[in-house]
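Just one protein chain is left out here, and the rest sit where they should.
Letters A and B mark the chains as written, and numbering starts fresh at 1 in each.
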Amino acid sequence: MKKILSIRELPIFAVFILFYVTAGLGNHQIFTSSGLHDILFGSSIVAMLAVAETLIIVMKHIDLSVGSVIGFSSYLMGKNSAEGHGLLFCLLIGIAFGLGVGALNGLLVAYFRLPSLVVTLATLYLVRGYFSQVAGGDFINSGQVPKALTYMADHTFIKIPFLFIVAFVLALVVGHFMHNARSGRDLYAIGSNHPAASLAGISVARRTFWAFTAAGGISGAAGAVLLARYGQAQANSGLGIELNVVAACVVGGVAIAGGVGTVYGAIIGAVLLQTIVLALGALGVSQFWQGVVNGILLIAAISLDKLLSMRSQRTQIMRRTQA
Amino acid sequence: MKGSPLEMQKIKLKALLAVVALGAVVLTNAPAQAAGTIKPGLKIAIMPKAINNGYFTAWNQGAQKACKELKAVCTYLGPTQATGPAQVQFINQVIQKKYNVLVISAADQNAIVPALNKAKAAGITIVTSDADVASTAASSRVVSILPAASASIGTAEVDWIAKATGSKGSVAILSAAATAANQNAWIAAMGPYLTSKYPNMSWVGGTVDKSVFYGNDDPATSTSQFDAILAQYPDVAGIIAPTTVGVLAAAQEKQAKNAAVQVTGLGLPSQMAPYIENGTVGQVGLWNPIDLGYVAVYAGASAKAGIFTGKVGSSFKAGTKSYSVTAGGIAYLGAPFVFDKSNIAVFKKIY
Partner (left out) sequence: MNTTMSKYRPNVTWDKGVGILLIVTVIFGWIASPDFATTSNLGFILQDIGEFLIIALPMTFLIIAGEIDLSVASTLSLSSSTMGYAYRSGINFNVAIIIGILVAVACGVLNGFLVNYLGLQSLAVTIGTLGLFRGLCFVLLGNQPVNQLPTFWSNLGTNSIPHTFLPWSVVIIIPAVAIAWIILHRTRYGRWTYLTGISAEAANFSGIPVKQFKFSLFVITGFMCGLAALVYTLRFASASPDSAMGYELSVIAAVLFGGVSIAGGFGTMWGVLFSVLELGVIRSVLQLINFTANALQMVSGALLLFSVALPRLIGMLKTRREARVRKSVTSLTSSRSV
């Protein structure tokens, strides 16, 4: 297990360091604690969602509904807070909502065996449409955000933003589960070889269902992070974030083909993507060129990951045949 | 999809009936009734750039108020995404349902022009409000109701940032989309004004064009562009955000980073209230979108009734005030309001 970890995540981490250093040499702002703060703070939301998405992608599925879930969840939390409910109640509402949508996704994918891309695309539309209908032009402003969330957004712990710590701790928990718990490792088995996993006695439907439900719950919880970070919630919150999340996972080594990748890689992927965005800004690259550079770097990251995975496969085969 | 001959005949019959009905409507609305009253029962479509937007909800509020006074039937409709193609689908719906007047805030100053021309050809009176079509397409609408001359909105914002920074230091702009026509016009006015009136101030990139960062009216992008400004120009004294989404994101990020840069721009008082109250932002300004909607409906209804032509120099009444048309076919409401600690408590409840 450790060997796999060191092969897949280390190169991406190395790329991040390389990029960070190069960008910092160009603009020393990036080396300051403010620069690092911006990177970690800015990647917290995508990082949390990438952790949730990892659970899904390793099973060779995909969840496109995360953007709608996080958006509606943040609005529900904010709305309830504005109406005077306590922090815990607001958090529970958002998480419960996320769990509900996740369970719906899970039911349709696991038990009805419908394709996850279609199901989650449909729930993306359904949730966003319902959310917009409910919220209309309503706007949760920063004064209505629970004070505890605002505090967390505005403060750091040994220079690391609280919001990123939340994402990191989540990654530790989920990562531990995926590597050490039986049901966690089953997710990899399902993604690597679906029929074999079934024959090996893994209850594929149950694992799939709970993975989607958990992903939904995490997305719901992430609504708090979204609310805290931007200090607002409205009908367009979270719109379009799903492609960033998938990109972060892929860059972080969680291959679309399933069966590989860890949440640690996904977080590094999210941080790397944010570093690229901020670095381009800090280096004064014209905004009109930023999209181009971003796209090229994403393609380069995907190519690099493919190259490394091919090389590691070859090494493994070599090791096996030589042994 | 061609259907049986019978179906085709039925469609043709319906089309013929529609044409006859339309003809009847057009004839009865001919300028013969220059007697100057707006008939009750006008069907008016109120179309924002996008629904689900607090600013346009307020805009609609004003429109609905005017509709009630005019005894017109008003419908608020529009797309969820503020794009031209999405709005065109709804403009087509307005044509299909034979509305009399269309009050619209243009999501794309070019893309909706062919559709507006079609609507105009179908006899619908068109008024743009809040956001106009391109100046080359001014003939596609009767008049445009805009808050204030681009020049004065732009220069006002420069005055606000000068006040906040003590009239010294460098300034950057956090705008909306690169293609946003309103913002580009305001920014164009800001450039020469700052350099001429405030000699101790400058643009961070040397010229105003090199000092604009595009937040695309998206909180995430606006926030990262705010960070980019601070990263590229750590000594920036002030940031002007001529867009409600941008100024909100800038205020939020300034608070989160405890940054020293001054922030101002166009902000909705209800959204910006917390930042003004806690001192993060000194003042922002905005016109009243409620008024924009209200006046636009009156303009459209008056034009439909034949008592207002929209030509430069002509005028119409909205409520108690009279508005006249200036160059380019635009009628202005007046200078924007300024919101600061002294009046935010009142305005945040209004819009």
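Rule of thumb we're sticking to: a residue touches a chain if its C-beta (ideal position, glycine included) is under 8 Å from a C-beta of that chain, and two chains touch if they have at least 3 such contacts.
Treat the numbers as computed from the prediction; the structure is a model and nothing was measured.
Across the entire complex, the residue among B:I38, B:I51, B:V245 or B:A318 in touch with the chain not shown is B:I51. Touch with the chain omitted from the figure is made, among B:G62, B:G78 or B:G169, by B:G78.
Residue A:L108 is the one among A:L108, A:M152, A:A211 or A:A233 that touches the chain not shown. The chain not shown here touches chain A at positions 60-62, 108-109, 112-119, 121-130, 132-133, 194-195, 240, 243, 246-247, 250, 255-258, 287-296, 298-299, 302-303, 306.
In the full complex, chain B touches the omitted chain through residues 1, 10-12, 14-15, 18, 51-52, 75, 77-81, 83-86, 88-90, 92-93, 95-98, 108-114, 117-118, 134, 136-137, 177-180, 184, 214.
In the analysis below, only the chains that are shown with their structure count from here on.
Measuring from the averaged C-alpha position of chain A to that of chain B gives a distance of 36 Å. Contact residues of chain B toward chain A in the complex are 51-58, 80, 178, 213-214, 219-220, 223-225, 227-232, 234, 248-249, 252, 255-258, 268, 270-271, 273-275, 277.
Touching chain B in their complex are the following residues of chain A: 27, 29-30, 34-35, 37-38, 41-42, 132, 135-139, 141-143, 153-154, 229-232, 234-237, 241, 277-278, 280-284, 287-288.
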